[in-house]
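Quick one: this structure, given as structure tokens, is what I'll be asking you about.
One protein chain is absent from this view; the other protein chains keep their places.
Right, subunit A next:
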Amino acid sequence: MTTHIHETTSYDADEFGWFGGEAEGFGGRFMPEALMKALIELDEAWQDAKADPTFVAEFDAILRDYANLPSPLYHATLLSDRLGVRVLLKREDLNHTGAHKIRNVLGQALLTKRMGKTRVIAETGAGQHGVASATAAAYFGLDCTVYMGKVDTDRQALNVARMRLLGAEVVPVPSGSGTLKDAINEALRDWVASVDHTAYLFGTAAGPHPFPTLVRDIVRGIGDEARVQAVEQFGGLPNAVVAAVGGGSNAIGLFTAFLDDEDVEIHGFEAGGDGFETGRHAATIQANDPGVLHGARTYVLQDEDGQTIESHSISAGLDYPGVGPQHAWLAKSGRVSYTSITDKEAMDAFALLSRCEGIIPAIESAHAIAGAIKIAPEVKERHGEGATILINLSGRGDKDMGTAIEYFGLGDEGAGARSDKHSGLGEAK
């Protein structure tokens, strides 16, 4: 399957990185002058690379032979029976390193080699992007440093060990909230000082232009593959496509292929944490408050002085107070519907998919499953019998077992005894 990285949609950014035009004001490049040359060079290098058939062919071969792509599109029959709609899972959890993230880093690392740089840096929340970056660095023979919030290194110790085994230096960041946003700040500081020989493998479709576009172009294979697979395997496009949204790379990777199919509903699900109304969440789009964070104007969790408010989610990978600017535009334009899923709803879905289909999802992906469960009755009502929901199963849940053990009490004597308290396990039986 050939990548479609050079194709465009009606919802792309202009040459300055504005989504919806400068008047709408999402995206742009709010960065220190010290980095402007590097960002401009990166943009030019990407435009050049994606138009080069040799680069595209090499990228395709790496994805196929190394990353195990295209990932399958799986008809989850048992989950379908439960929801009353046909559920298709885009199995990004089966990719090398266990998530959609491998696409992004292999693309950016291949570009890094093309640009003649020798070192990569990355930030990571859950650790998936860090592991993927360390993997890509090992594959391409690049030095690698990964910044990770101290809170996240503590809750994702297994991924820290994996990164170190792969040869990366992992730097815990204690400042601020010790989470993803602080890791991004630290990575940007490193980049200011090392930009002549270092590429920043941005982990999501956010940040200053060209990163939102660059990352989107690279990961859009998720949706491109799923679109072809849906038609070939099931005879048509799905009625709805669904993904979890933190920074938004897995979601934009899925959504892009369907943006110009106006008949396809698109739903993004943010991390609702303890519940949007409690204020302890990471539902940035739902909060609907524009600002500038990490180089782009987008929706930001912030107080009345513009100080970033810490986000909260049981999923480290969704625990981010900003969101990719294209998602902000897709929300404002009305093309995509964004709502939130609470920690509890996500963990219930986590348990349900595990027991119902034998697939342990990443907690990020469990938000998408929970979202699909929520919208299934409406989708069925709108589209009738045979309605189809395509869910991006963006990653596998191995990395989240520590959280699951604690949440469900799986390590206690009589595992699952707490299922009364956390109903997911009980309901999934």
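Operating definition for what follows: a residue touches a chain if its C-beta (ideal position, glycine included) is under 8 Å from a C-beta of that chain, and two chains touch if they have at least 3 such contacts; residues count from 1.
Keep in mind that, in the parts below, contacts and distances are computed from a predicted model.
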Can you pick, from "Short-subunit dehydrogenase", "Tryptophan synthase alpha chain", "Aldehyde:ferredoxin oxidoreductase, tungsten-containing" or "YCII-related domain-containing protein", the UniProt protein name of the chain not displayed? "Tryptophan synthase alpha chain"
Of the residues A:72, A:172, A:275 or A:291, I need the one that contacts the missing chain. A:291
Using the definition of touch stated at the top, determine which of A:185, A:388 or A:403 touches the missing chain. A:185
Hidden partner chain, residues of subunit A it touches: 28-38, 175-176, 181-182, 185, 188-189, 192-196, 290-295, 297, 300, 302, 304-308
